[in-house]
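Could you have a look at this structure, given as structure tokens, before my questions?
Missing here: one protein chain of the complex. Every other protein chain is in place.
Letters are used for the chains, namely A, B and C, taken in the order the chains are written, and counting of residues starts over at 1 for each.
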Amino acid sequence: MDKKLFVSSSPHVHGQVSTPAIMWTVVLSLLPATLWSFYLFGLPAVTVVLGTVALTAALEAISNKVAGGPLALRDGSAVLTGLLLALTLPPGLPLWMCGAGAFVSVVVAKAFFGGLGQNLFNPAMTGRVFLLIAFPAAMTKWLVPRGTGESLLGHPVTAYDTAGKLVELTSAKVDAITAATPLGLLCEKGAGAVAAIQNSPDLFIGQLNGSLGETSAAFLLLGGLFLLVRRIITWHIPVAYIGTVAVIAAITHAVDPAQYASVAFHVFTGGLMIGAFFMATDYVTSPMYPMGKLIFGVGCGVLTMVIRLWGGYPEGVSFAVLLLNACVPIIDNATRPKKFGLTKLAAA
Amino acid sequence: MDLLVIVLLAMLTENYVLAKFLGICPFLGVSKRMSTAFGMSAAVLFVMVVASLLTFAIQEFVLVRFGVEYLQTIAFILVIASTVQLTEMAIQKMSPVLYQALGIFLPLITTNCAVLGIAVLNVQRGYGLIEVIVNSIGASLGFGVALLLFAGLREKLELRNVPEAFQGPAIALVTAGILSLAFMGFAGLAPAS
Amino acid sequence: MKALTFRGGVHPRYNKDRTAGVKTALLAPPNEVVIPMTQHIGAPAKPVVEAGAQVLVGQVVGEPVGFVSAFIHSSVSGKVKAVEPRPSMSGVPAMSVVIENDSQDSAAPMKGRGENWGKASKDELKELVRRGGLVGMGGAAFPTHVKLSPPPDKGIDTVILNGAECEPFLTSDHRLMLERPKAVVEGCRIAMAILGAAQGVIGIEANKLDAIGAMTEAVKGTSIRVQPLEIKYPQGAEKQLIDAILGREVPSGGLPMDARVVVQNVGTAAAIADAVIDGKPLYERVVTVTGSAIKEAKNLIVRVGTPVTHIVEACGGVSGELGKLICGGPMMGNAQHTDLVPVTKGTSGLLFLCPAEVDTRPADPCIRCGRCVRACPMRLMPTELAKLSAVGRTSESEAFGILDCIECGSCSYECPSRLPLVQEIRLGKSAIHAARRKQSKK
Partner (left out) sequence: MSSVIIIAVIVMSGVGVVMSAMLAVGRKVFAVEVDERHEKLMEILPGANCGGCGYPGCSGYAAALVEGKAVPSACPPGGAEVSSAIGKIMGVEVSLQEPKVAIVACAGDPTLAPERAAYLGVSTCAAAHAVAGGFKACTHGCLGLGSCQSVCKFDAIVMTANKLAVVRADKCTGCGACLEACPRAIIRLVPKSQDLHVLCCNPDKAKDVKAVCQVGCTGCKLCTKQSPRFVVDGFLARVDWAVEGDIPRTVSFVCAPGAIFDARQNKILPWITEPSERRDFEKKVELWKEEEKARKAMAKAGAGGDGDQKPARQPKAQSAVENAGGQA
């Protein structure tokens, strides 16, 4: 034999799934919501999304270069982080702020820890929370979605104006009015202020003001289901998370409808969908075992609702996910499955 | 309900480590192992409650009575230092392993600003005896939660490929920073009294 | 009947079509065989012939040293050329008896008990198995007589024959069940008689319907039943097989006999029948020769000690370039650095992969996706164990059950980052064993 044979430890074959494939699949699953945000918010949305993704990728490339490792852009994780971050930002956020968020996401929360797979906190959520705390004004300046002039689902497109009044958008006249989000109104004025929209299909379709990617529960759900079907994520975290939010909303709404909003309102507004399907399920920063995933989901749900209902911030998804990220080591330690040979002992 | 507010405030919203940035020294020092962190939390719980009670007593019955409130800081430090000494002796006797693991950080609770902080805060807010106890328990629980979460994270960090430049305290501080960001979510949770 | 299974596992591409329908053929013995003394788990056998001696087919050339060891027989007749270390499948040279084949195939006298073996005592049957040099033929090569001698207090009630053959590419057991079902059943009955077990079960994966049919036909009138199993790897791993068929879990750290079961490979069962009925020792076996780098894939009856090069010639040679040569299946087999090594009793297959099939990409970092955790049939946490092993934190990995790992390879197969999890775990296990040995020496 003239050429040396390869030798390696068994197994000698591998499955088809690869890390880059997983990352790009998640990116793909986010595309409907992204495109919808382009349609809804127009150019400001395109700028924020493309700008953030480009900046994230560039920062990742630089970090890799500095760390001396191979250029790992191929694995798609940087693009995914950038896209996820962008989708949690309000349309029209200045690009330099997007860059600051990208820096915190990719460099501080990820590269400092050693890059892909080494971070303890979800990079996109870390970036968003940083921006929220550093630039509260800019981060709560919401654009009114594009008035289509035509109604979807048989009634006119609506949005809140700055005074918190529901305005019907009858034509494509407004492109840049600042407005409050439904959750912001709920936080400030209670459930009465959002009564009109509480059970509106707009919540589901997402013709509302809010962060780019979080407005449309429908498209996010579509992406999430795609990931479930492709077995990229398991049902545990999304079901536990959304379920917990629904249960708490149902109880509080039943107790005091004037103070607390309905289940549909809580489930379909804010960042819950994107958080439950895309942020909380991030492999690196979520528990490994089924039981742990359920605990994680429930924990996220409880904290989200605590912050939404009684906290100072209108939305609690990003804080809740980060806080539960911090609990992952403890959850993992506590929920290790019983190994084979300990559960069904052969009856003597 | 007021007491619950005090606990939540002390534990989460005004978390001594992550929101007020007090007691960072033991937070970074003894958070490498879960077991040590647990021992430290217990020690801090004991010291905080005892020190709060003692300082409360001294404030009420000595400093105010004799009109020497300006001696507050020095008197409190004396009390706290003695309490810590006592705790140290007790731990050395009862759990030599924990004593070894805590090392220098045990005597350092003496100068731990968190313990002094709570004693001073109790006086500033004019808390009564029950409130003092509740507040100190809440604060030490908050310290414990932060320390345990952080210890769990640091245990995991040991198995991750942190770049050499960031290993050790550097990455621990970055982690603590992000954890602190996350705790900001509790802002406004329980309105300050 | 519903196909049974266990929790966890993976679904690799089976790639069995190329040889599943190919009838087993006899391979003419080579001009020279190299018979290693280490063909089994346990102490190496001691060579009992010297260079220059004349030997017959089936003559003992190596005697066991101690209880956990096995007889080794000549697979050809001819002259012993040398007794010296030769390259072996373990990668390091092993003491071997080299025999020049005189092509006479003159056999040593074989004394079996014939069809009325039922009259023989248990010890007599066990001795026949021992004299036959039988070892587990599924790959692990554990001496069979040891497996058939559990402490009497174990109360063995079931013998399970492993016909799952869950390793991709391999079809030697499949062909054996089709071509010699009676021998398999007889072997199972003998094992049951030796162990005093009332029940016999032959577990076969549901993708081998013809084998299920043939075996169902062959077990008629016996207390043995055929159990179809779900198509999943590692369905044929002892502990998983017992769990699937009987719903019993072998306790952690225990052996199948702790669940009152003895598991034998179907090939071993046939060999038991040969040894007891005909007195024929184990000097040949069915080997599946396959893979994209071999011209003609075949199931061959190969004499022990036949060099791989001889088999390659018989299969039309290598097509294109050879990238990897694996002894056994792709999930648990061992890569070889040369084809100059001889086939042993435990060689169930030879897999020839072309260079394109060898994954040379470097591993990505672990992203904690948990696929390995879901795949692990022992319900361990492979990625965590691998990391702990890599940094040498053995006490923790031991506490998390690293010693329970059966090294089936499911975790590494599933890993999207292609991390060498099994290799790290294996190293961690051997580090623990080494530390224990050191401790016991002190």
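Definition applied: a residue touches a chain if its C-beta (ideal position, glycine included) is under 8 Å from a C-beta of that chain, and two chains touch if they have at least 3 such contacts.
Here the structure is a predicted model, which means the values were calculated and not measured.
Trainee: Name every shown chain in contact with the chain that has been left out of the document.
Mentor: Across the whole assembly, the hidden chain touches A, B, C.
Trainee: Which listed residue (B:Ile6, B:Val79 or B:Leu157) would be found touching the missing chain in the intact complex?
Mentor: B:Val79
Trainee: Which residue from B:Leu4, B:Val62 or B:Leu129 sits in contact with the chain not drawn here?
Mentor: Touches the omitted chain: B:Val62.
Trainee: What does the interface between chain B and the hidden chain look like in terms of residue numbers?
Mentor: Chain B touches the chain not shown through residues 58, 62-63, 66-68, 71, 74-75, 78-79, 81-82, 85-86, 89-90, 92-94, 96.
Trainee: Suppose we count only contacts with the excluded chain; which residues of chain C make the list?
Mentor: Touching the chain left out of view, chain C contributes residues 85, 90-93, 334-338, 358-360, 390, 420, 423-424, 426-427, 430-431.
Trainee: List the chain A residues touching the unshown chain?
Mentor: Against the left-out chain, chain A lists 4-9.
By definition in this document, only the chains that are shown with their structure count from here on.
Trainee: Return the chain label for which the distance between chain Cα mean and whole-protein Cα mean is smallest.
Mentor: Answer by centroid distance: A.
Trainee: Measuring centre to centre with C-alpha atoms, which chain is farthest from chain B?
Mentor: It is C whose centre lies farthest from that of chain B.
Trainee: Centroid from C-alpha atoms only, then distance chain B to chain C, rounded to Å. What do you get?
Mentor: 60
Trainee: Could you state the distance in Å from the CA-based centre of chain A to that of chain C?
Mentor: Roughly 50 Å, centre to centre.
Trainee: Pull out every residue in chain B that's touching 2 or more other chains.
Mentor: If we look for residues of chain B contacting two or more partner chains, we find 161.
Trainee: Can you pull out the residues of chain A that are in contact with at least two other chains?
Mentor: Each of 114-115, 117-118 in chain A touches at least two other chains.
Trainee: Could you please specify the touching residues of chain A with respect to chain B in the complex?
Mentor: 67, 108-109, 111-115, 117-118, 120-121, 126, 129-130, 133, 303, 306-307, 310-313, 316, 318-320, 322-323, 325-330, 333
Trainee: Applying the document's contact rule, which stretches of chain C touch chain A when the two form their complex?
Mentor: By the definition above, chain C touches chain A via 10, 12-13, 168, 239, 243, 247-254, 258-260, 321-326, 330-339, 351, 353, 355, 358-360, 364-371, 373, 377-381, 383-384, 400-401, 404, 407, 409, 412-418, 420, 422-423, 426.
Trainee: Taking the complex as given, what residues does chain B use to touch chain A?
Mentor: Those residues of chain B that touch chain A are 34, 148-150, 152-153, 155-157, 160-163, 166, 170-171, 174-175, 178-179, 181-190.
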